[in-house]
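Here's a slice of the assembly, chains where they normally sit.
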Amino acid sequence: MYNLLKGKKGLIFGALNDKSLAWKVAERAYEEGAEIVLTNTPVSIRFGEIQKLADKCNAVVIPADATSVKDLENLIDKAVEHLGGKLDFILHSVAMSLNVRKGRTYDNLDYGFLNKTLDISAISFHKLLQVAKKKDAINEWGSVVALSYVAAQRTLYRYNDMADAKAMLESIARSFGYIYGREKKIRVNTISQSPTLTTAGSGVKGIDGLMDFSERMSPLGNATADEFANFCIVMFSDLTKKITMQNIFHDGGFSSMGMSLRAMTVYNQALNNNPKEPDNYDE
Amino acid sequence: MYNLLKGKKGLIFGALNDKSLAWKVAERAYEEGAEIVLTNTPVSIRFGEIQKLADKCNAVVIPADATSVKDLENLIDKAVEHLGGKLDFILHSVAMSLNVRKGRTYDNLDYGFLNKTLDISAISFHKLLQVAKKKDAINEWGSVVALSYVAAQRTLYRYNDMADAKAMLESIARSFGYIYGREKKIRVNTISQSPTLTTAGSGVKGIDGLMDFSERMSPLGNATADEFANFCIVMFSDLTKKITMQNIFHDGGFSSMGMSLRAMTVYNQALNNNPKEPDNYDE
């Protein structure tokens, strides 16, 4: 609507279906004038609907396992070739925890799973940046954004080893942001987004209660996927050239709240009503 | 250039001359389609060149002492009247320390001066928000931004009582952001900007060395006034609707740096050269 990304070329990881944050970002980037390439794992491509998105955005889909340097090399080469030039922006929206999926609690982690969590959710971001830098595949003043969550700073029960992965992800944004900034003027940031009812999110047990709490704690309410996409566009645009190595909270104010009247009103209602203790901690 | 503020109405504090951050913001806001009102103290209006800016931006200048509730009430009334509707955005770029100006060190503060520092640099922001809210003068989803500096979090010698004022300013953004958000969906944020050679900044003793250090520490270099203006536009636009109660660093990465190779290279050069101690602490 504003032509904020006119003439820019981008690569977007992690669109599965129309609930995905990355899906919305792709749509908005296209609307704002960007040419884009989409990527996801072969499995996600098969089970999701990314081709529909590609059709809509006049984009191609290049499969890649983001934990594979080889796949990333191929992806970057193909993307640059397809777009006819270097990239201007990248969205990394890739995360998965087998410990969460398999119901392993944080005090009973499988360390093979933990390695996978880190590889998929954090190290893949480093691999992407390292491959892109080695191939000199991003234009000066390009912008790279990864998706984070407040759990990187504050513990939320059940978020499990994803918290540690997000903390590492934000650190990678700083560490690589320093190097990519000083040498190529490329900025690297994370956006810490409200919980969102994506396919990934909706699988988490107890997500409804947490989302309600988050909604009532945040003076502006939870940020939606559409709103996330708008802010991503801004971070890709030329209007945020000097922001780097930051984690920016896009969360309706949640991260700066200690307690809101709305959330406390709900809480007090239970309190006056003989509140329960948790049945157990096996979760 | 993007029509990001088309149809929006804004109020901008603190433009003195064409080096001012607020001056650049006004120019950019106008370019992006906003109608604006400018304000500053009567003295600043007399000694500065704000009328030139007003002419350029098709704006009026309404004098106001930002520490006077009465002046702010008059300003808000007149601005809304002149613009023919409620405000969509406000920039608060107002700060002054008599302790700094008069060369009082932080361990020899004049408490009357400190009260003025706080009133001008922090409390004025609360007064502005309180007056605007009482008059219901900002549209839903409006955006209010105040200018901050990393000294609010980390001590820089000679920044003196302005550090405490900026810490309070950022707290006011959170405290009022909660209330204005929950009731009117209005967001309140601060931008923590690189040191900039404005008329205000250039008066600070030793600013050159600090700016060089900041430049070499920041992987993207210091953010300029023009870049600040661009980011302000973004914060006023509809693309950042769910960001509130935040302090966002717009500083080329400085705030996330511990030590850069460029700054260390300079430092080491002196180190190999029999480095000096400060002559004294009387400053």
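Going in written order, the chains are labelled A and B, and every chain counts its residues from 1.
Just so it is clear, contacts are C-beta pairs under 8 Å (C-beta built on N, C-alpha and C of every residue); 3 or more make two chains touch, one makes a residue touch a chain.
Given the structure is predicted, the values throughout are model-derived calculations rather than measurements.
Undergrad: Count all the copies in this homomeric complex, not only the 2 that are shown.
TA: Taking the entire complex into account, the copy number is 4.
By definition in this document, only the chains that are shown with their structure count from here on.
Undergrad: If we count contacts the way the header does, which residues on chain A are in touch with chain B in the complex?
TA: Chain A residues touching chain B: 2-4, 174, 177-182, 185, 187, 194, 218-224, 227, 230-231, 233-234, 237-246, 248-253, 255-257, 260-262.
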